[in-house]
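One structure below.
With one protein chain removed, the remaining protein chains of the complex are shown where they sit.
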Amino acid sequence: MSETAAGPREIPDRLSSPIQRLTGSWETLLLAVAIAVFFVNTMASPYFLDPWNLSDATFNFTEKAMIGFAMALLIISGEIDLSVASIIALASTAMGFAVQLGFDTSALVATGLLVGLVCGAFNGALVTGLGLPSIVVTIGTMSLFRGISYIVLGDQAYTGYPSSFAYFGQGYVWWVFSFELALFAALAVIFAVLLHKTNFGRAVYAIGNNPTGALFSGIRVGRVKFILFLLTGLMSGIAAICLTSRLGSTRPSIAFGWELEVVTMVVLGGINILGGSGTIPGVVLAAIVMGMVTFGFGLLNVPGIVMSIFIGALLIAVIALPRIWRRISKGTRA
Amino acid sequence: MIQNAVKSREAILALAILAMTGLIATRFPGFIRPANLANVFNDTAPLIILALGQMVVILTRCIDLSVAANLALTGMIVATINTVAPDIPIGLIIAIAISLGALLGAFNGILVWKLDIPPIVVTLGTMTIYRGIIFLVSEGQWINAHEMSEPFKHFPRATIAGLPVLSWIAILCITLFAVIVARTPLGRAFFAVGGNPNAAVYTGIDVGFTRFMAYVFAGALSGLTGYLWVARYAVAYVDIAGGFELEVVAACVIGGVSIAGGIGSVAGAVLGALFLGVVKNALPVINISPFWQLAISGSAIIIAIAFNARAQRQKGRVILKTAEHAT
Amino acid sequence: MLASSQAIAAEDGNATAVPGKLLLSLSGISKEFPGVRALSEVSLDLYPGEVTALVGENGAGKSTIVKILTGIYQPDGGTITIDGEEVFFPTAHAASDAGITAIHQETVLFDELTVAENIFIGHAPKGRFGLIDTARMHRDAKSLLERIGATIDPGARLRDLGIANRHLVAIARALSVDARVVIMDEPTAALSHKEISELYDLVEKLKADGKAILFISHKFDEIFRIADRYTVFRDGELAGSGTMADVSEDELVRMMVGRSVDQIFPKQQVALGEEVLRVSDYCHPSEFDSIGFSLRKGEILGFYGLVGAGRSEFMQALFGITKPSRGTVSIEGRNITINSPADAISEGIVYVPEDRGRQGTVIGLPIFENVTLPSLSRTSRHGFIRLAEEFSLARKYTSRLDLRAASLDQDVGNLSGGNQQKVVIAKWLATEPSVIILDEPTKGIDIGSKAAVHEFMSELAASGLAVVMVSSEIPEILGMSDRVIVMKEGRIAAELTGEGMNPESLVRAAAGIAEAAK
Partner (left out) sequence: EDKRIALVVKALGIGFFEAAAKGAEEAAKELGDVEIIYTGPTDTTAEGQIEVINSLIAQRVDAIAISANDRDALVPALKKAMDRGITVISWDSGVAPEGREMHLNPSSNALIGNMIIKLASDHLPDGGDVAVLSASATATNQNTWIEEMNKVKDNYPGINVVATVYGDDLADKSYREAQGLMQTYPDLKAIIAPTSVGIVAAAQAVTDAEKAGEINVTGLGLPSEMAGHVKSGASKSFAIWNPIDLGYSATMIAYNLATDKAKAEPGAEIPMGRMGSVKLDDNNEGAMADPFVYDASNIDEFKDIF
């Protein structure tokens, strides 16, 4: 093969420096918001800046954020799972049932994880196997999974979890750092590495940007998506363990409505709902912002629904403002 | 053959509903008494009305998760108006409900149209915002039966020719939407925009505006349902119809409306809603624990989409000229 | 061909549409997109009863001017006049009201609507209460379809129609507007011989009706066959215009690309090596049947057929996209199973698809990530990404193809079509394949880039790669291939070599005309 005589023009690897890419990124914006919320909260309530209180506040978001990490990957790949809260219910019910059978703590954990995986596999099989749209599949399984919990439990509750089981939702690793917070941090790192530093993560982005193109480039699209559903199921199982442990009991209505909160958190974290872009640090920051906003409002005894107006408006605003900004700046240039 | 089956997707769903009703009748003959069937229809009327609005939105490749919140907010506002001024005639109340609902729908539509924000994000946001506003409007208080005026409560349950007004309104909405969707340029534009948004531009259709109108329709119907709901159950509070948005989407999906846009029919949406309505009404009657209901409707959704997907699956064009040519 | 004297007659701007008088005129039209100046101060004149051909390389701005004329884009500057009066088209409706209609390059049809609705969407006849008059719409649709010689049921759903009938619907749609100006943007790109000649007849009829026709095409033979005048765009600027009678093919090409292009396909003669690939009895329930062939190192095997003959489907099955129902593949004598593109790639078979935007590239990812996507296992360690390795691999292959880009982390979506194609090829070369399948490698590519692609293919073969080339262009097939397989309706209709490779036998085999000569 002959090299062109003139010699090819050298193309630089990158035009912008890492610092340029960092400033003006979504994550930087979120970090600024997080710091602002932190200061406002500190000013607004004398109780905010207390290690134990801050530690308690983390429980408002850790479980949802764990699911949020997996959901972020799933949404980047162009799919969605609305059944996550129902998986929590079903996994929790299964653990409660296992308690009745005399399982010990490690067997309970295994049960929770297994149910999460099975539910994820069921979603994944319907979406990738039958090629159904994930939004409607998971609206269906959302009813199905929780429905099974209702069939099993009806108006009853499972209690009597072994005392060692309480560690996952109530235990502390060191000082004010709870087990959940530590798990959240560890999972954040694992997911950040998975998405941003591995071939698997690259495949997720490629699929989200163009599933056909990814398939034609030799990526096993179906397998990757199936794994993402498994992962989301697994994380829901882990969240179920934490939440069940924290509540010390199971009812079929457990974690009701969490699916939309998780999606909100992920979108706020800068994950494009249409797939293809977003980062894990963004989700971490969004979780912290949402947790601090709810906790701050809670300290002022503002009803939860007023917070949800704020979160709803924030959700629209963060998506709308950059677009409005782009429109205005374009208008002035022309 | 296959094409016929696809075209009669609605017919198959109707058959499924009939079969199910027949099955219930074997355990509880009273279920198929005309009076009871009328009752089931009446009970499903709000779901039908909302499914019509959701259908046009989904046709344009969007989704509206705020319909239930819109319903609740409009319901709360008209109930509040009724408690403050009990003498306002029902006609005006309905007009207020429809316009208010349309306004809330228009807000969704504007965000989708002018700012190009993904519909699921917009309506996820407005869903919580509208619920929150109810709390602010009502200060968290319930409005109870005794606070509402008699005409206000009476209207949806008044019977005309043996059917309650609520049912008649649903029938009116079905007729109206059947005409709008089939016979008006806007109705056909819903299909065009959802089926092929790029191409729609070339035919002079304003994609954004068409989506906006779909949201306005969905909003107007939510508003109307808001009044009917509050009047029928004679109560208004923050959480009414909580989670109903997903049931409405489910009705559309069961009725064969494609979430990818461009495919769907009024008959399908109505039948999808009726399917859920029959299930819901039959369970207590045939003595199945109500705890089974959620799992049953979940399974119904999954089966329905799997079936629809199979029917709609691009049959692939057949290149090979087989048997009929060879002989 | 009509007389060229009309060009002079057009100079006196008369307000009435006398045949031969200027009907529509664009002047000083400019249009800018973010980062791209698509048109700068171009002009274009159309005359009643005449066909004006608009030619230019890819991205020269041809489709953009069509979109401006049909009200889809608004120009940044310049004027449009009809019969000497200045007009302005803020919407697509305004343009069609002014009597301008177009068959666009993209399909603008709707699968879920009926044929009649597709024809009339946007301007359906209205009856009582402003509702659509369905009966009249069907009647009108029927007569329109009859006029272009199509027998299609106006009530049929478009989804159930074949590709040719769809095209006829698109043409009927364009004619449903009572237009004085008819624009056709590459109307023959997806048509077979028979339909193309029917389209030429239609053009003649429209000419006779006194319509002004703007005809866009990359095919010089048809331009010289049906056009009366020409206008050439180069890089968004007017490069020339005049009557066909006064111009030669060479001059036209020079105006297009700014230099003369050697249109002879530069196939090098290569000594064929041993057999690499053998396919036997490949079947699919509905797409293709008993396909078998073998391929040797350094060979270029052409696949010819009419559009829809099933070539792409077969190639995609070979690449693991669709599953065959039966059949075996062997590489270097070893039987292999291919269940996915990943399998195919690991066996050294790669596929450059027909649809670059959707299948070839992952728009949204940077160039280097596109290039390394199938080779990630080689640039990474234990599944963890190593960026430095990726950049060096990407640089190696993009520079070999002389890619033109600002940087390697630029989104591929910002590249021009030809450069996107280079990224796709670089991506596959990076996997060091033994067989490369190119599906319509020059489709929609202008004459200049085309020659470069052909030269490169030839080099690949010379370097020992086995090449399969799917093409619907007879000169390309004959110029490039060592051997040609002709497909018809999913089956192999003929295999031609040496002397047998001539246009006539290709057309006969593809159309299924019994070979009397045999």
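A, B and C label the chains in the order they appear, each numbered from 1.
Everything that follows uses one rule, which is that contacts are C-beta pairs under 8 Å (C-beta built on N, C-alpha and C of every residue); 3 or more make two chains touch, one makes a residue touch a chain.
What you are looking at is a predicted structure, and each value in this text was computed from that prediction instead of being measured.
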item: Which displayed chains the unshown chain touches; value: A, B
item: Sole contact to the chain not displayed, among A:L114, A:L130, A:A185 or A:L247; value: A:L247
item: Touch criterion as defined above, residue of B:G22, B:P86 or B:P290 at the omitted chain; value: B:P290
item: Where the unshown chain meets chain B, residue by residue; value: 28, 30-31, 36, 39, 43, 135, 138-142, 144-146, 157, 229, 233-235, 237-242, 280-281, 283-285, 287, 290-291
item: Footprint left on chain A by the chain that the document does not show; value: 45, 47-48, 50, 53, 56-57, 59-60, 150, 154-155, 157, 159, 166, 169-170, 243, 246-249, 251-257, 294-295, 298-299, 301, 303-305, 308
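Definition applied: only the chains that are shown with their structure count from here on.
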item: Chain-level touch network, classified as line, ring, star, complete or other; value: complete
item: Chain B-chain C separation of Cα centroids, rounded to whole Å; value: 43
item: Approximate Å spacing (C-alpha centroids) for the pair chain A, chain B; value: 30
item: Residues of chain A whose C-beta touches two or more other chains; value: none
item: Residues of chain C defined as touching chain B within the complex; value: 70-72, 91-93, 96, 102, 104, 106-113, 117, 121-124, 130-132, 134, 160, 162-163, 284-289, 308-310, 313, 489-491
item: In the complex, chain A residues that touch chain C; value: 1-4, 8-15, 197-203, 205-206, 208-210, 212-220, 276-277
item: Complex contact set, residues of chain A against chain B; value: 82, 126, 130-133, 135-137, 139-148, 150-151, 153-155, 252, 257, 260, 263-264, 267, 273-274, 303, 305-306, 308-309, 311-313, 315-316, 319-320, 323-324
